[in-house]
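Every protein chain except one is present and positioned as in the full complex.
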Amino acid sequence: MLVQFTIFPTDQGESVAGFVASAIKIVECSGLPYKLGPMSTTIEGEWNEIFEVINRCRKELRKHSRRVYIVISVDDREGAEGRIEGKIQDVAKKLGHEPKM
Amino acid sequence: MLVQFTIFPTDQGESVAGFVASAIKIVECSGLPYKLGPMSTTIEGEWNEIFEVINRCRKELRKHSRRVYIVISVDDREGAEGRIEGKIQDVAKKLGHEPKM
Amino acid sequence: MLVQFTIFPTDQGESVAGFVASAIKIVECSGLPYKLGPMSTTIEGEWNEIFEVINRCRKELRKHSRRVYIVISVDDREGAEGRIEGKIQDVAKKLGHEPKM
Partner (left out) sequence: MLVQFTIFPTDQGESVAGFVASAIKIVECSGLPYKLGPMSTTIEGEWNEIFEVINRCRKELRKHSRRVYIVISVDDREGAEGRIEGKIQDVAKKLGHEPKM
C-alpha cells in the first residue's frame, strides 16, 4: 500500500526543515521505497512496517518538542505494487504527456 | 494522544454507511475513548493501541472491497489526557459560550 | 456539501486554543450549520461560502502569526443536505444503537 505523510512540531517556531530532515533520515534508513514531495513524503510497503517508520519519526521529533502533528493518507489497493512511480505513470498515459513531477 | 480518522472503500458505490458502521463497531470494542463526528472519528490512546484499531478497521473493509482510503490526523502532545472533551472545553472557555458540538 | 477543517498557527507555541476560538467565532458568524469536534470543525454549505469562511479564518490567524497550517476534507455528494446530523444518524441506524458523539 501507499502511505503519504506530513510530520512537524507545532511548538518550535516557523522553520521546521531540520525536523523534517531528521524524519526523512529515518524513512531512508527503513529501506522502504519512498518519494519526497514539497509537502509530504510517500512510502510504499505493508501496514506494520510503514507505521513503525512513522512512529519512529514521531518519537524522534518528540525528543525535542512537546507537540507534534501528523497528517497521513493511506491508499490500500488489492495487488498494487510498485505504485510510487506507477500511479504517476498511469496518469501520464491518460494525459498523453509527462506532467510536472 | 488524539487521532482523528476517516475510512471508506472507493470501489463500493456512493453509499458507504454500512462500511463506516462496521468500523465504528471495531472502535467501540477496543474500549478506547472515542467520539463520532459527521466526517471522522476521534480516538484517544497510545500510538500502538490506536493504530492497531485502525488497522483492524482497514482489514474489515478490505474483506469486502479491493480499495480502501484512510485519512488520519495525529495530535501528540506531552502530558495531554482526557482531551476528547478537553479540547472542545478549552475552545468553549475562550469563546465565552458553548459552541455547537 | 460537508467540509471538515482544522486550522492552527505553527509558530505560536504549544497552546493554540485562543487561535482556534477566534476561527470558531468566524464560523459562527457565517450562519452556516457547523459542528465542533475535538480535532476539527465541520461546516455544511456551498463551495464558495464554505471556502470564504475558511479563508477568513486563515486571514485572522495570519494577523498574529507568520505560518498557518490548514487540513481540509470535502465530501461533495449529489443532493445531500442536512448531513451534519444525517451522516451520524445513518451510521447509528446501521449500528443499531447510538454511538458516542
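By letter and in written order, the chains are A, B and C; residue numbering begins at 1 in each of them.
By our rule, a residue touches a chain if its C-beta (ideal position, glycine included) is under 8 Å from a C-beta of that chain, and two chains touch if they have at least 3 such contacts.
Remember, it's a predicted structure, so these values are computed and weren't measured experimentally.
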Among the chains included here, which ones are touched by the excluded chain in the whole complex? A, B, C
Of the candidates C:Val27, C:Val68 or C:Ile84, the residue in contact with the absent chain is C:Val68
Had the left-out chain been drawn, it would touch chain A at residues 2, 4, 6, 14, 17-18, 20-21, 24-25, 28, 33-40, 42, 71, 73, 75, 77-78, 83-85, 87-88, 90-91, 93-95, 99-101
For chain C, which residues touch the unseen chain? 47-48, 51, 55, 58, 62, 66-78
What does the interface between chain B and the hidden chain look like in terms of residue numbers? 8, 10-11, 13-14, 16, 66-67, 69, 71
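Here, only the chains that are shown with their structure count from here on.
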At what distance in angstrom does the C-alpha mean of chain C lie from that of chain B? 15
Using mean CA coordinates as chain centres, what's the gap between chain A and chain C in Å? 25
What's the distance between the Cα centroids of chain A and chain B, rounded to whole Å? 21
Residues of chain A that touch two or more other chains: which are they? 66-67, 69, 71
